[in-house]
Every structure is written in structure tokens, then in C-alpha cells.
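A single protein chain has been omitted from the complex, and every remaining protein chain is retained in its original position.
Up next, subunit A:
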């Protein structure tokens, strides 16, 4: 086992161990905090596919996060009120179905957004993805049917077969299982032919085209897959807070996802996990001391960008390995 795998294992144990101990000690708050880590890590893991492997700095991934959240909120609301969505299709509180719809919606929206945005590069790509996210943000604000600016409450957390999701620990375990499955998928994709092409597209798009693989198609597929994962995280996040509102679509949230990845280690399997841990800990510990905790987050980010480009994982496990 190399050093990075050891660090990853340690992080995974920490992520499982802390909430188990907290639950044992009758401290459900910390379980909820850990769930927040897991869900943010999942959202960032999605972005990590586009940003870390593909070098696509999407500043609009919050759009898919928010869409996933609204899918969960809207389906749950319709089920709760026993009103059909449209054409007699009922809502649902069945989590696996909600996830499926969230993933599908995120993917379907990401496809055209990616197809347009990926014709640009660099700062234009950042701006155009941001613009799309802002469009969806204002759309959500101005749609009174689903709460507009006030958002939408999920009165009872949606259901997962065989699990009492209303309790913090079972819901944490559901989210953790989803995260671990996603990280496994990330690892597989990274080492696959598609992953090779995607990483080559980041390093040198011209080289990729010169061997006959169109970089645009590879990037579009990665962007869409990445959005689907972030959309799934959105659905889990809405259920965690039992609320979805326009704040889940705000551009600050997009920035936070990028910050998570940079804190943890761009392109690394457990980078989003490490990043989410640091972020939530700072938010909780420093946030308890001062309202201005993000000032300190900024300082830490500055130090990492200047002195530890590989993020926390780079610091702990050294240079990234490449076959």
C-alpha cells in the first residue's frame, strides 16, 4: 500500500469512526455534522471529476447541486400533499427513485450547458458556467409554486427501504454508502480508457486530437457525469437539511465546492473528503468563535495555494503518482 492509500484509509476510518462514537455518546449533532461532511464531499467528488481529472474549472456546478436538491424537495412536496406532478404522475418519498430522477435531471441539464460552455476555455469557460448557474438561481427565486425566495421544506425526511432515515446515524450511513460507491466509481473511471483520455485532454488537448480522440466529446461526457454526481449530492443535501432553497443554487456555494477540492487535493480520490472535513471543522470550530470565520478559511486557502498545491493530501502523501 502506498502512502496516499494509507492516508485515504485513515480518512475513511475517521469519517466512519467519529459519528459512530458520537452516536454512542448520545451526541446526534456531531453525526449530522459528519453527514454534512459526507454530502459536501460527494458534491465535490463530482466536481473533482471535471476539475481534477479534466481540468475543467466549472464555476456553475452549484446549478446541478441545486437541481438535485429541488428534485428531492419537489417530489417530496407533491407526495406529501398527494398532488400529482403533471399528467397524473405522483410525487415520491422513495429515496432511490428521487436519486435516479436527480441524477437524470442534472445530466440532462448538464449536456446542453456543457455543449455550449466547452466551446470556450479558460476564464470564458468559468464565466459561462457561472452565467448558466445564475440563470437557474434566478429562475428558482422567481418561481412561486416551489417557494420562490423562501424555498421549500421537506416535512419528513424521504424514505430508504429498511432504514429509519429520520434518525441521524442511519441517514449518515446511507449517505456514506453513496459516497463510498461514488469514490469507487471515480477510481475506476480514472484508470479506464475514458479516464486516460480525460487526463490527456487536461494535459494537452492538441495531443489528444492528434491521435484521433476528439477532446470536446471526452470533456462533455466528463462534465455531464460530474454534474450527475453533484446532482445526487444535492438530493442528499436537501434531505439532510429537510429544506431546499435558492441558497443551494448561489454562486458562493459553487466557490465553496472549488475551495473544498483545493483544500483537500485536486484530482485526488480522497481530496474532496479531506477538503470537506477541513471545511466543516473550520466552519464549526471557528464559526463558534467568530462570525468572520471565512477570513481564516481564506488565510488557510492562501497558504495551501502558495505552499501546498496538492492540498492536504499532497502534504500528507507526497507527489501524485502516475503510471
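Heads up, the rule we're going with is that a contact is a pair of C-beta atoms (placed from the backbone, for glycine too) under 8 Å apart; a residue touches a chain by one contact, two chains touch by 3 or more; residues count from 1.
Note that in this section contacts and distances are computed from a predicted model.
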(request) For the chain that's not shown, choose its UniProt protein name out of "Phosphoribosylformylglycinamidine synthase subunit PurQ", "ABC-type dipeptide transporter", "Branched-chain amino acid transport system ATP-binding protein" or "Cytochrome C oxidase assembly protein". (result) "Branched-chain amino acid transport system ATP-binding protein"
(message) In the whole complex, not just what's shown, which of A:213, A:282, A:301 or A:315 touches the removed chain?
(response) A:213
(request) Specify the residue from the set A:44, A:197, A:276 or A:316 that touches the hidden chain. (result) A:197
(request) Using the touch rule from the top, list residues of subunit A that touch the missing partner. (result) 188-189, 191-197, 199-200, 203-204, 206-215, 218, 221, 322-323
